[in-house]
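Sharing a structure, written as structure tokens. Questions coming.
Apart from one protein chain that is not included, each protein chain of the complex appears where it belongs.
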Amino acid sequence: MTEKTDYLKETIRHFDITRNNPVPLVESMRHMAFSARDLARAADIYDRMLADKDCGIMLCLAGSLISAGLKKVFADLVRDNLVDVIVATGANIVDQDFFEALGFLHYQAAELLKTGIDDSKLRELAIDRIYDTLIDEDQLRICDDTTRKIADSLEPRPYSSREFIREMGAYLDRQSNKPEDSIVYEAYRAKIPIICPAFSDCSAGFGLVAHQAARGSEPKVSMDSAKDFLELTRIKMMSEQTGLFMIGGGVPKNFAQDVTVAAEILGAEVPMHKYAIQITVADVRDGALSSSTLHEASSWGKVDTVYEQMVYAEATLAVPLIAGYAWHKGSWKNRPRRQYNLKLDADQGGG
Amino acid sequence: MTEKTDYLKETIRHFDITRNNPVPLVESMRHMAFSARDLARAADIYDRMLADKDCGIMLCLAGSLISAGLKKVFADLVRDNLVDVIVATGANIVDQDFFEALGFLHYQAAELLKTGIDDSKLRELAIDRIYDTLIDEDQLRICDDTTRKIADSLEPRPYSSREFIREMGAYLDRQSNKPEDSIVYEAYRAKIPIICPAFSDCSAGFGLVAHQAARGSEPKVSMDSAKDFLELTRIKMMSEQTGLFMIGGGVPKNFAQDVTVAAEILGAEVPMHKYAIQITVADVRDGALSSSTLHEASSWGKVDTVYEQMVYAEATLAVPLIAGYAWHKGSWKNRPRRQYNLKLDADQGGG
Amino acid sequence: MTEKTDYLKETIRHFDITRNNPVPLVESMRHMAFSARDLARAADIYDRMLADKDCGIMLCLAGSLISAGLKKVFADLVRDNLVDVIVATGANIVDQDFFEALGFLHYQAAELLKTGIDDSKLRELAIDRIYDTLIDEDQLRICDDTTRKIADSLEPRPYSSREFIREMGAYLDRQSNKPEDSIVYEAYRAKIPIICPAFSDCSAGFGLVAHQAARGSEPKVSMDSAKDFLELTRIKMMSEQTGLFMIGGGVPKNFAQDVTVAAEILGAEVPMHKYAIQITVADVRDGALSSSTLHEASSWGKVDTVYEQMVYAEATLAVPLIAGYAWHKGSWKNRPRRQYNLKLDADQGGG
Partner (left out) sequence: MTEKTDYLKETIRHFDITRNNPVPLVESMRHMAFSARDLARAADIYDRMLADKDCGIMLCLAGSLISAGLKKVFADLVRDNLVDVIVATGANIVDQDFFEALGFLHYQAAELLKTGIDDSKLRELAIDRIYDTLIDEDQLRICDDTTRKIADSLEPRPYSSREFIREMGAYLDRQSNKPEDSIVYEAYRAKIPIICPAFSDCSAGFGLVAHQAARGSEPKVSMDSAKDFLELTRIKMMSEQTGLFMIGGGVPKNFAQDVTVAAEILGAEVPMHKYAIQITVADVRDGALSSSTLHEASSWGKVDTVYEQMVYAEATLAVPLIAGYAWHKGSWKNRPRRQYNLKLDADQGGG
């Protein structure tokens, strides 16, 4: 009889930019054509953002990046101060990063499973599939439930996702075994905000639904997505210049681009994002935001057009090269730490 | 000197499924290969959903659909009872549908503008571009501000996006000139819920940020995305069977698929979505949810695999054919009206 | 035990543009955005080509179009004089059109087969698969062998693919049962050249390899691809203006675009192609010719830029609408028949 362990054997192991120096490779790609040249130019723009002392950097994450082996890349960017705020899908932050921080793992699916032919068997065994990656659904339910417990423990009021995710970081900090390379935990320690504008659309959503259903008409925790937007707008207003490092599109891209307009509406005069790079496989021709060019964003007054570059590539190939390039170039070594969490708390008289 | 009106000339006009009968065309496509056959099968599955008296239908909207000329299609689906709940990006509902309901229009961009070469000139003239479509940004600011006024007028407490969008419908209903073919307005009248799980990520976000910033530490309206999830889960639990008609992917797709799992967590035994069709140009190979196959969703216990069909096509081509097919087949004529808004209110002792 | 007939049940049936009038549908799409508007513009440009009495029209076919159900569309374009020369992949002309003209059929594969899980079983049963379509390989071997017999019957010398394909038409004409809706046969009767620049890369290649191997060092038929290019260049030189209707990219697109340059090299002053439309799913960003924009072709002096339109869509969806639109508009009704085969023969003192 087939068992869970027959499928969950080979784990996903996370790429380590600190041990792979792609600088010569990327430098060589600069002189080629097509995606290689685009990638080299994007890597160069990221390095410029890091060298620009006035620039706050927003990292936007969409797509299944953490489960695909990119967790340590982003954890290193947070730890070593190559990013100042993260805007992400809930899946990356909760279902995948926090999930692994709780001690669980992602697994490689056998080639054949990509065709979908074993999906009903996986269903029976409570294994979830993301293309070529497998997850133990029972463990995911524990992750859901942990977010419920965190919600239960909080003062009932509206929270921004940043506030809730910081509580998840605090939860991890209270454990005796500290998680290794967790984005949530490293951001908590570095006082770097993580914002998930569609926070209920993930494992935490399940926890929060359970929390709210149990509370009934009693006071309860609610997730205020307007506060998310207000906080990211305040971060924009606190920053002399800003740069976007976007992986995938979706809500994180839109949200991060929109803050320049929101700041204007609040009466602040802020510049457009000075730098912007995006890695995506999306197609420009359907008018969806995920794939809209950064040039188009300039018509909206969101992104300046001098230092912008789209890279049409899948993230697992492009992120190790771009992030690795910037890490090994070392321009980040003298960057000030912005610790926006402290400033947002000060703004609000505490979180 | 170039002026705004030099660019904003040709308006987008919305496709009318009631005046174009594609049934013979789609029937012929059934016997071909590739996307034509897939499209015919998807149209057939939508017709089956409509003929199934037990099936509540969730319409998921992502991508710039309303600005692309599909507003009347969805308004007709709402008006004629071919859909029971809408899960959408905020852009479709607020920036585009509500925007037009306020009397504003979208415009066709000249071919040359797609290249991006006039984007800085557009910026100067306060014209926003979505690929081949233009928007008067000054009008969009009025749309933002109208959502602020609505927020200002409400009792300060956490709201689901459904509750807020219903207030937008009520606002339109109070105008002397009722809007034509507005999804927000037609859904308001038909008591059909519209849920935007990432509601702050749109024009309404700007209005809400202005509202919250003005209120400071005073009581204020907040947007509870957890309540969004809870309400859509309740809709799932109220429905014997459910079917998904998804256009694009993103948060709406994920959110709508997830409710089967959320219902389980609340202790309810609900079946997977019995029917599911998706129109998308996204690529299956990057593991993003937008493009994940409906088959893959079955490993998560979300979607059954008997009546599911992906159609890899751009929405402006596929939606008129699929929605038009179902409308002209007429299986919807004897469907019960579900009016989930009434049931959700009853659940909660009023909204 | 599984048998061939368990798989080969549902046949592909060819779309009939003469019985589906998409004019109102396409007219409505003109006022939308994205692919719908592009498609309407392409349909309009094709109609313009047909109305322009000076314009010779080249139809380029790449991708599995005939097996997908588009055979009758192209046969009708040939029969009713909506096209003057065809440049195609060998697969479309020999493996698929001539194959069906010999009395064989294509079959719909069951959904599950798309995943590839039955491919080894198909192999055992001598069934070939094209994504969602099946072919009886034994019948394909008969098609190969028929081309061998035709080669055996010809005077041994170098042939252009046009000359060979005309012989295939003559072969069909000698049969007692004339084929229905065969492109090869209709083109033969209408004296319309069909050119396959990579002619050995198809079923005919198998026949020709067998012919040449059997002849050894004896005189044999050879396929002169340079003559193909020369003949298409002469057709360009015979035409006052030219228009391209391209489906897919590949060698046919490149070849047809290149003749303007080749004509120059032969000392002729010819205009660029005045009209050009292309239907493709290819991606512009890898620099391959299949996906290169028609605008880019203008830098090469191949295609003029006033009447050109790319349509990013799969052919089974777009061809019925574009070809159907032009057929029902009727601008072709007064077009002169160019019968380029006669002119090429006259040039050469017989073929």
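Think of it as A, B and C in the order they're written, each chain with its own count starting at 1.
Just so we're on the same page, a residue touches a chain if its C-beta (ideal position, glycine included) is under 8 Å from a C-beta of that chain, and two chains touch if they have at least 3 such contacts.
Keep in mind that this is a model prediction, so the values were computed, not measured.
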Among shown chains, those touching the left-out chain: A, B, C
Contact with the hidden chain (one of C:Leu112, C:Leu266 or C:Ala346): C:Leu266
Selected residue (touches chain absent from view) among C:Asn20, C:Gln108 or C:Ser292: C:Ser292
Options C:Ala91, C:Met168, C:Ile192 or C:Leu344, residue touching the unrepresented chain: C:Ala91
Residue numbers in subunit B that touch the chain omitted from display: 33-35, 112, 115-117, 283, 285-287, 312
Where the missing chain touches subunit A, by residue: 10-16, 19-20, 22, 24-25, 28-29, 31-37, 39, 64, 67-70, 106, 108, 130-133, 312-318, 320
Interface with the unshown chain - residue positions in subunit C: 62-64, 67-68, 91, 116, 119-120, 122-123, 127-133, 137, 141, 144, 158, 197-201, 205-206, 208-213, 217, 221-230, 233, 248, 250-251, 254-255, 258, 261-262, 265-266, 281-290, 292-293, 295-296, 298-301, 305, 314-315, 349
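Going forward, only the chains that are shown with their structure count from here on.
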Chain nearest the overall C-alpha centroid of the shown protein atoms: B
Distance from the mean Cα position of subunit C to that of subunit B, given in whole angstrom: 40
Inter-centroid spacing, subunit B versus subunit A (mean Cα positions, whole Å): 25
Inter-chain centre distance, subunit A versus subunit C - centres from mean C-alpha coordinates, in Å: 47
For subunit A, residues that touch 2 or more chains besides their own: 116, 283, 285-287
